[in-house]
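Please read through the structure below; I'll follow up with questions.
All protein chains but one are shown in place.
All chains are identified by letter, namely A, B and C, in their written order; residue positions are counted from 1 within each chain.
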Amino acid sequence: MPRTIIHECAVERLEILGPEGQLDTELMPELDDETVRALYRDMVRMRTFDDKAVKLQRQGRMGTWAQLKGQEAIQAGVALAMIESDWLIPAFREHGLMLLRGVPGHLIYAYWAGDERGASFPEGVRCLPIAVPVGSQLTHGAGIGLSLKLRGEHAAAVTFGGDGATSEGDFHEALNFAGVFGTKTVFVIQNNQWAISMPRKRQTSSPTLAQKADAYGIPGLQVDGNDVFAVYTAAVEAFERARSGGGPSLIEAVTYRLGDHTTADDATRYRTGEELEYWQRRDPIPRLRRHLEGRGLWDAEQDQALKEEAVRWVASQVDAFNAMPMADPGDIFRFMYHEVPPALAEQLEWLEREVRA
Amino acid sequence: MPRTIIHECAVERLEILGPEGQLDTELMPELDDETVRALYRDMVRMRTFDDKAVKLQRQGRMGTWAQLKGQEAIQAGVALAMIESDWLIPAFREHGLMLLRGVPGHLIYAYWAGDERGASFPEGVRCLPIAVPVGSQLTHGAGIGLSLKLRGEHAAAVTFGGDGATSEGDFHEALNFAGVFGTKTVFVIQNNQWAISMPRKRQTSSPTLAQKADAYGIPGLQVDGNDVFAVYTAAVEAFERARSGGGPSLIEAVTYRLGDHTTADDATRYRTGEELEYWQRRDPIPRLRRHLEGRGLWDAEQDQALKEEAVRWVASQVDAFNAMPMADPGDIFRFMYHEVPPALAEQLEWLEREVRA
Amino acid sequence: MNAGRPLHTREPEHGLHAVAPAASPKLTIAQAVCGALASEMERDERIIVLGEDVGINGGVFRATDGLLAQFGPERVMDTPLAEGAIIGVSVGLAVTGFRPVAEIQFMGFVYPAVNQILAHAARMRNRTRGRLQVPMVIRMPYGGGIHAPESHSESYEALFVHSPGIKVVVPSNPYDAKGLLISAIRDEDPVMFLEPKRIYRAFREPVPDESYTVPIGTAAVPRTGGDVTLIAWGAMVRICLDAAAALEKDGVSVEVVDLRTLNPLDRDTLIESVVKTGRAVVVHEAPRTAGVGAEIVALINEHALLQLEAPVSRVTGFDTVMPYARLEEHYLPNRDRVVAAVRNVLEF
Partner (left out) sequence: MNAGRPLHTREPEHGLHAVAPAASPKLTIAQAVCGALASEMERDERIIVLGEDVGINGGVFRATDGLLAQFGPERVMDTPLAEGAIIGVSVGLAVTGFRPVAEIQFMGFVYPAVNQILAHAARMRNRTRGRLQVPMVIRMPYGGGIHAPESHSESYEALFVHSPGIKVVVPSNPYDAKGLLISAIRDEDPVMFLEPKRIYRAFREPVPDESYTVPIGTAAVPRTGGDVTLIAWGAMVRICLDAAAALEKDGVSVEVVDLRTLNPLDRDTLIESVVKTGRAVVVHEAPRTAGVGAEIVALINEHALLQLEAPVSRVTGFDTVMPYARLEEHYLPNRDRVVAAVRNVLEF
């Protein structure tokens, strides 16, 4: 009857491909060569797409851009673990994953250029628009996971948040709800060490973010987020658990935001060059390339060709973005409700009269 | 580099005085006989005060009452661990603790009878009014704990919530904030098994509530909340940690709401008589009396005298409550701002004219 | 302006009595709400009821009584105590084809859900340019008058009326409660459905067993008259009808407009009545400043200024916190205040 231990938890970290190219062959998932090359290609495309967006912004073609640079391995690894029926509920830095899930690149550009049509995805793309209010999307992930469970669909909902998002009440409510209802949800935290100027260690006192899962009685795992094999392995585990009715889980993917918070930010105000260099050496893209090269699956020529192809592909997205006609100002009104109510129709008329004049 | 354990946690449960009167003498805190008798007296007074409130409600003298019955050991134990400079930030079922911290009983009755003056506590009573929006008080506890830290006061803030309150985002934000700033806060969850009709096990999937502390990197402990010695011991530990700058902690006190949720509720709609009986056998008051009797510190005659004294004391609170003159309707306006702004003064005038007429 | 007087507007024989078959069972608003939920759930299995204590307990006002037994735990879900999650999860359900009917236990506890309601539920259709929609109902008891504890008597409708993308519906009687709730459930947009708790069980009216709808966006005129228009919603409609009856004795002919929907507002019915009477009093429980009453005054100013014989008068809650039980009667608009306001308007 004294002090007795009534609960214990242990949080694991998963690493497969180390920063210097070391590989844990036992944990290495079974992936054929083409798939590994495809992962690399996906990551290079993301980087190229991201870099181009920053340039567009500097040219005044885009309002603001939230750079994903450095976080490609998480997005490529999760995408590979997903099946068609899965849902994606992004935060606002998952452009890479959105692309892989079928969101056209020019729409992503359009959204960030300040055009609502950028969040009108093609039919069949199971992806919510990005969520700007930090953390607010996580309960949608719980809700869609519940929806899939109620329908008995073999599918899961994956929802993303940053290290900063873990501080919002929504994070808590979402994971708790998911735990109680055993929803088919995978929560992925892209812990990129910073929430604008707030370092991870001042965001919360817990040594890991993964351990927060235990508060909801669900599994939590930390992975090296710059190790695409570790991310993929963790994601497969979590997705299969969810799809098969085993309930939700939390993945903390440890990574680093190599760019500024957004194009409106200047990260040199709050973080050191040394820290940045430390993480640049851990960049997921060269890491995977070294691995491919080591296995004889890749060479400089292929790399050059891939990069050129990526540039061409991004250029096609930019073209499509540039080719979008200006939105009709009347669109401000047309999608507020299923049918435009009379008073709103009157306001639309005012605007149309003004636009005509 | 494989799957490595990077974090472990273990949650303890503390019990000292068992339901059948068994005592863990090693863990038993050093308390002189008079103090143990005082604990018992406090608990009996609380019960009497609570029972009377239910009667007043049935007589139409009070709007609604949230019964504390069954949760007396937590409130007496925490009160004993507190010093004058500590702050109490209650939820809405801590009437007993509020009494012990100097809130006059007749004011508590007045509040629940629908009179705002009931939350205007005497000068020097370091207690916030109760918080009706579930969980919302917890960030105030973090804030006052921060305040005490910034001033270097040798004091702590204790804030309460129910098992239901742990589901609100506020719980999360408060504990996280407290963890990051190392505030002088003690969080006590009175886990009374129910949030109105929602059983504890459907409120969250974690096997304990205490383990939620680990999500914030702060200590969490479960105690038998019907064991006043365990509560006291845990509280002393947490308060001393907080006052000495060691940071916040979470105590889950496992208890049972022996009454209805409030006088507006009918618990037989959602819970069984067996469950109630199980917990009635664990009632903290007879448990402590058996202990006192076992130690020869108490007998039937003393018990009778105490109960009579408690009834008299409660009657005095009722008298004081009854003696309160009706509040001036103008009070609706007078405390909205430091100074009544002109438009509000005009509205006050309208009301005064009407009341006079 | 939009179409003329709506078809459905009931012209009741006496006061509030609905055009329900006389043989219909007489129900309270709470029962009518419950009946609407049951009949719609039977009809459409995409409907899910969720919230705190809505299942085994049947809701703290019993407005979901029996639904769990009838439809089971996959369609009637007792949730953890987290309003933000209740709405956020409902958004997730709704965008994937369910039709959630979420309950917030009291309007005083809607604040934690405001982010999900206004930043998400109300915006999803617009954000996706129509690709996704959020057909959901958010039910909640609101308003004062039952001597409830602190935070249990608030009227926050203005917050939602001001925020684009969410409809706001407030029934004033059992017949409308059922018909409006069914409309709300069938609506493709999020609808906030406010249940005036003061009259939850205050009276009964015949309510047909079968399904029927009362359209959203159309006011009712439960009493016609020529001297002055009283404009109200929810529990205040009965106060206005009482006042009208009292005034009639003095020969004042009062028209009462029951708005029933606060967004979108039925401007036509409103303006038509004021144009006819030339005088108006708006009555609501919420605080005066920037309440929905102000919008009504602004609309009348814009569309009927020249017909006004006197300033439109507002009888409202004060610009104070809603008082607790003992003083709430001093705060809430009552018959005498409405009568006095009418007299002032007539004597202007």
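Throughout what follows, a residue touches a chain if its C-beta (ideal position, glycine included) is under 8 Å from a C-beta of that chain, and two chains touch if they have at least 3 such contacts.
Predicted, not measured: the structure shown is a model, and the values here were computed from it.
Asker: In the full assembly, spell out which visible chains the left-out chain is touching.
Answerer: Per the contact definition above, the missing chain touches A, B, C.
Asker: With the missing chain put back, one of B:I144, B:A267 or B:L306 would touch it. Which one?
Answerer: B:I144
Asker: Which of these touches the unseen chain: C:S90, C:N115, C:T229 or C:T277?
Answerer: Of the listed residues, the one touching the omitted chain is C:N115.
Asker: Who touches the missing chain here, B:D50, B:E116, B:D214 or B:D227?
Answerer: Once the missing chain is taken into account, the touching residue is B:E116.
Asker: Contact with the hidden chain only, please: which chain C residues?
Answerer: Within chain C, the residues that touch the unshown chain are 108, 111-112, 114-115, 118-119, 122-123, 126-127, 150-151, 158-159, 161-165, 263, 265, 286-287, 289-295, 297-298, 300-302, 305, 308, 310-314, 318-321.
Asker: Can you list where chain A touches the absent chain?
Answerer: 63-64, 111-116, 132-135, 164-165, 167-170, 195-198, 202-204, 264-265, 269-270, 326-327, 329, 331-333, 336, 343-344, 347, 351, 354-355
Asker: For chain B, enumerate the residues touching the unshown chain of the complex.
Answerer: Residues 87, 89, 116-117, 119-121, 123, 128-129, 131, 133, 136, 138-148, 150, 157, 169-170, 173-174, 176-177, 180-181, 331, 334-338, 341-346 of chain B touch the chain absent from view.
We adopt the following convention: only the chains that are shown with their structure count from here on.
Asker: Which integer distance in Å separates the CA centroid of chain B from that of chain C?
Answerer: The computed centroid separation for chain B versus chain C comes out at 37 Å.
Asker: Could you grab the centroid distance between chain A and chain C? Build each centroid from C-alpha atoms only and quote it in angstrom.
Answerer: Chain centroid spacing, chain A to chain C, equals 41 Å.
Asker: Would you mind pulling out the distance in Å between where the CA atoms of chain A average out and where those of chain B do?
Answerer: Centre separation, chain A to chain B: 43 Å.
Asker: Taking each residue of chain C in turn, which ones touch at least two of the other chains?
Answerer: 80, 82, 84-85, 112
Asker: Going by the contact rule already set, what residues in chain B reach two or more other chains?
Answerer: Correct list: 167-170, 202-204.
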